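First comes the structure, then the notes that go with it.
All protein chains but one are shown in place.
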Amino acid sequence: MSIALEHVNYVYSPGTAYERHALKDVSLEIEQGQFVGIIGHTGSGKSTLIQHLNGLMKATSGNIYYEGQSIYEEGYDMKKLRTQVGLVFQYPEYQLFEVDVLTDVCFGPKNQGLSQEECEKNAREALELVGFPEKYYRQSPFELSGGQKRRVAIAGILAMHPKVLVLDEPTAGLDPKGRDEILDQIDHLHKETGMTVILVSHSMEDIANYVDRIVVMNRGEKMLDGTPREVFAHYKELEKVGLAAPQVTYVMHDLKERGFDVAADATTIEEAADDIMRSFHD
Amino acid sequence: MEMIHSEKLVYEYDKRDEEGNVIGTNRAIDGVDIDVAPGSFVAVLGHNGSGKSTLAKHMNAILVPTGGTIWVDGKDTKDPAELWNVRQTAGMVFQNPDNQIIGTVVEEDVGFGPENLGVPTDEIWKRVEDSLRSVGMLEYRKASPNKLSGGQKQRVAIAGVIAMEPKCIVLDEPTAMLDPNGRREVIQAVEKLREEKNVTVILITHYMEEVIDADQVFVMDDGHIVMHGTPREIFSRVDELKVYRMDVPQVTMLAEELRKRGLDLPRGILRREELVEALCRLR
Partner (left out) sequence: MIRDITIGQYYPAESPIHRLDPRVKIVCTLLFLISLFIQNSLLGYVIATLFLGCVIHFSKVPVKYIAKGLKPIVILLLFTVVMNLLLTRGGETLVHFGIITITENGLRTSVFMAIRLIYLVAGSSIMTFTTTPNGLTDGLEKLLHPLNRLNVPVHEVAMIMSIALRFIPILLEETDKIMKAQMARGADFESGNIIQRAKAMIPILVPLFISAFRRANDLAMAMEARCYHGGEGRTKMKPLRYKGRDKMAYIFTLIYIVVIFMVGRFVPFKLWVF
């Protein structure tokens, strides 16, 4: 078991007029090597949740275990935790600051206290892992396109060799192709390194193709947790809280209602097409 | 007369090296001819860097062409005497909700445009109330913009433009930074405006779902207009759209996939009801 949350609560500004319960009794276990999607809309608590995973925010009550050890134990090495659970924030390109790409990616390893050679070695590996072309290593990060900047920012976390990679809306603001490219790259990364990947998104359609498991957050609570198929089966409940299932899910349900012999649990276009074709051939 | 009309529009800017010396020019827009009829809803699609935002900024003279001409409601945007007329005719809403709200109170922000136009005080209040109502934000008139969600901020920005009583609204990727709820709010607000005020709407976006109701769709790539037609015509050319880094709604994709596998479905299916109906007919 890689990460476990036990009855985690988080309250913003407790005792004041601005008090807000951002996480309510969230319990969650994430196995090493899993590819998990966390879905919810703005204010659902998903961003608060992931900032707990690397200790940037501290739960008001409840406990969090990383590799079996409570991170709230006295003397727990938070700095090490942050390198083990790498967190890529939303619009990560706004954290770039160095003169060139390679130096920027070296920032993480440098903070870990590695030597110059090691830093650079890790940085190069990380950049390769996100598919960033070598000819731009010495370019200023501010001159890159949006998609490339984002790769550099992700590499900046990967260079610390985390065991868990958490990404907060990695596709926000990208165009469709840029979005697919980044998601494909993350998928590739997951398969290549076997690292645990936690992907936060507000789009079911985007991540249904990639993840093994989806956790749906709503108003600070864990609302649903399961495989994409299991989660999308609750499409009516999802609708009620303003989260739509992928369009194909609706099509399949409509078809089933009209008497088609389809399973109605398809989550991707491929699956849906297979199912529909089968119903025509039977 | 066309609301927007351009002929061989070109926009070039200098490319500079690290010392700031000019080492060449880039063409962000290269020979664009576009016509937008009054009262219509036009969508411009394109990937990031395709030139669509540069084109949008020509429609209210934030940028002026380096070649060719663009007329807004018959006014040449290059003519300095028409500058403020052009900007009042074609209002603009930008991508980042935080960076276009000037006031510290919602109603004061909406009043900012009319104040600049020299509208009398009583009339400003009327316009502010009216435009906040039309985007469904009247109850937030006394709120601080910092306390609003992304979708609400964008609606305030739209109200700010409406209060200037433009004939045409250009929305430059207004939903790119919003979550699905925010996106829906903004698109619904725009639809309502079209019904109530009969304004021309030009929507720049890369979300295909938002352009299904458009009268015309333009697709841009590398500074050119590469596709032009109704949404149905455009979405029936799935493979071509892929080349331009665009995708289509999932329903259209599914229909296309089924067509490839031999089902006799019509091209350019846009809505899920259409697909379901078409499949029922085939059975």
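As written, the chains take the letters A and B, and residue 1 is the first residue of each chain.
By our rule, a residue touches a chain if its C-beta (ideal position, glycine included) is under 8 Å from a C-beta of that chain, and two chains touch if they have at least 3 such contacts.
The structure presented is a predicted model; accordingly, all values stated were derived computationally and were not measured.
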Touched by the hidden chain, restricted to displayed chains: A, B
Of B:9, B:29, B:164 or B:251, the one touching the omitted chain in the full complex: B:164
Which of A:130, A:160, A:233 or A:276 contacts the chain that the document leaves out: A:160
Selected residue (touches chain absent from view) among A:7, A:79 or A:240: A:79
Listed residues B:28, B:128 or B:254, member touching the removed chain: B:128
Missing-chain contacts mapped onto chain B: 60, 62, 84, 87-88, 91-92, 94, 96, 98-105, 107-108, 111-121, 124-125, 128, 145-146, 160-161, 164
Residues from chain A at the interface with the omitted partner, ascending: 51, 54, 56, 79, 82-83, 86-89, 92, 94-97, 107-108, 111-112, 142, 156-157, 160
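Keep in mind that, in the parts below, only the chains that are shown with their structure count from here on.
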For chain A paired with chain B, centre-to-centre distance based on mean C-alpha positions, whole Å: 30
Touching residues on chain A, where the partner in the complex is chain B: 41-43, 145-147, 172-178, 180, 202-203, 205, 242-244, 246-248, 250-251, 254-255, 258, 260, 269-270, 272-273, 276-277, 280
Residues of chain B defined as touching chain A within the complex: 47-49, 149-150, 176-177, 179-182, 206, 208, 245-247, 249-251, 253-254, 257-258, 261, 263, 272-273, 275-276, 279-280, 282-283
